[in-house]
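In this view, the complex is presented without one of its protein chains, the others remaining in place.
On to chain A.
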């Protein structure tokens, strides 16, 4: 439900960066989304369809979302393992309960591509 808000943040961050890098129209944005966040890729795509009407984007702009599985790391024995259902933070090797999350919390813009502003330098 908060994906519209997340997308608004994304558009603001992109607008700022595009200005700085003199990008006129954005064609493609790549987002990394961990499974241990509450951001749903489908809802993000729907929100993007609304926001891509803005001039910052080309009409055919796409949002690419790369999902990351939830991976735990056992502080007792060092085993790295996928966390089942995002809820079972128990080491499969030693049954340890002190588990750090090494992946799954990601929610960031990795990169974007766009048309560079035409310059008339000469």
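We adopt the following convention: contacts are C-beta pairs under 8 Å (C-beta built on N, C-alpha and C of every residue); 3 or more make two chains touch, one makes a residue touch a chain; residues count from 1.
Just so we're on the same page, contacts and distances are computed from a predicted model.
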TODO: Write down which listed name, "Cytochrome b", "FtsX-like permease family protein", "Hydrogenase accessory protein HypB" or "GerAB/ArcD/ProY family transporter", is the UniProt protein name of the chain that is not shown.
DONE: "Hydrogenase accessory protein HypB"
- [ ] Out of A:9, A:49 or A:67, point to the residue that touches the absent chain in the complete complex.
- [x] A:9
Open item on the list: For the chain left out of this view, which of A:38, A:54 or A:93 touches it?
Closed with: A:38
Open item on the list: Give me the chain A residues in contact with the hidden chain, please.
Closed with: 1-2, 5-6, 9-10, 12-13, 17-18, 21, 23, 27, 31, 36-39, 85-90, 97-98, 107-116
